[in-house]
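Yeah, one chain of the complex is gone here, protein chain that is, but the others are all in their spots.
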Amino acid sequence: MIVYILCFVLFLVGLYGVLTKRDLVKIILSVGIMGYAANLFLILFAYKSDSFYPILTEGKENLSRVDPLPQALVLTSIVIELGTTALLVALAIKLYQKYKTFDITKIRRLSG
Amino acid sequence: MKNNQGMSIIVKTVTRVSVWLMVLYAWYIILHGHLTPGGGFGGGVIFAIAMLNVLLAYGSEFTEKWLKIRLLHDIEAASILLFLIVGILGISVLGGFLTNFILKGKLYELISAGTIPIFNILIGIKVAMSLFLAVLILAKTNIENGGEV
Partner (left out) sequence: MILPYFIIIPLLAAFIITLIGGKKDTWGIALSIAAIVIMMVLSIYSFVIGKTETVTYSMSNWDIPIGICLVQDALSLFVLIIINIIALTSLLFSIQYIRHLSPDWKYYALFMLLITGMNGVVLTGDIFNLFVFMEIALFSAFALVAYGGKAEEFEASFKYAIMGSVSSVLILVGIAITYATTSTLTMAKIATILPQTEPIVMLMIGALFMVGFGLKAAAMPFHAWLPDAHSSAPAPISAMLSGVLIKALGIYVLMRIFFNVFGAVQIFKEIFIVLGAISIIVGVILALGQWDMKRLLAYHSISQIGYILLGMGLGTYLGLLGAIFHLLNHAIFKSLLFYNAGSVEIALGTRNLKEMGNLTKVMPISSSTSLIASLSISGIPPFNGFFSKLIIIIAALEVNAPWVAFIAIIGSLLTLASFMKVQRYGFRGEKIVEKIEDKIGLNMKIAMITLAVLCVVTSALIIPGIREVILDPVVNVLLDSSKYIQMLVGS
């Protein structure tokens, strides 16, 4: 149970960062932390104690294994997060070129 | 990057050797994707990191001359197109998109598992090219200029 609570704390750290930080790069990192927390959730749900990794290996066919599906899901979601981060970094660079600052409170031409 | 000349001679010399080891390792991961942990994405990322090592050590000017960027763009688009075509072949042979329509072979052998190694190779190339080109474009951007505010 304690691992789930710690995982939730990690999620909250990310959420806190998104809500309170003013630096674009820190916001991007916080979104990343939230994503890692969600991935960790998936992996924790799949974990069984005394189990083997879910890949067929010669001589170990009959062992009990952890659930492979969440690991596949996490791989997919890591790929998606890689894309998100790359896109957000590109946008942050463009925003710096235009506004000469990384401070989100100074980047507000749109409001109302 | 401030200067496009890259790092010192020591780094360049070490990179010249280590890049090929990294590329070899990347292909090992990609080709054994159906037998071991890893596969297309993992191997592709290692491949991209190998090329990014060159970018860091030699600077973007040399890298762009050494690797033909236009060609990399084409390879990137062609690899995913081939992926789709192999997937559509699955429809025509067995009636399901991405169906494994080649003989599966024997378990634990390198050449086995039907279309999965093919998909792994194509995904590996796609991931490597995409990641490398994305970072190259970000690295080339001059962050101080370009705004017209």
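A and B label the chains in the order they appear, each numbered from 1.
Definition applied: a residue touches a chain if its C-beta (ideal position, glycine included) is under 8 Å from a C-beta of that chain, and two chains touch if they have at least 3 such contacts.
Predicted, not measured: the structure shown is a model, and the values here were computed from it.
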item: Given B:6, B:40, B:59 or B:90, the one touching the chain that is not displayed; value: B:90
item: Touch criterion as defined above, residue of B:23, B:52 or B:78 at the omitted chain; value: B:78
item: For subunit B, the residues touching the chain missing from this view; value: 73-74, 76-78, 80-81, 84, 87-88, 90-91, 94-100, 147, 149
item: Absent-chain interface as seen on subunit A, which is shown; value: 11, 14-15, 18, 24, 27, 31, 34-35, 37-39, 41-42, 45, 69-70, 73, 76-77, 80, 83-84, 87-88, 91-92, 94-95, 98-99, 107-110, 112
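FYI, only the chains that are shown with their structure count from here on.
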item: Distance between chain centroids, defined by C-alpha means - subunit A, subunit B (Å); value: 23
item: Subunit B-facing residues of subunit A, complex; value: 53, 55-56, 58, 75, 79, 82, 86, 89-90, 93, 96-100
item: List of subunit B residues in touch with subunit A within their complex; value: 36-37, 41, 107-108, 131, 134, 137-138, 141, 143-149
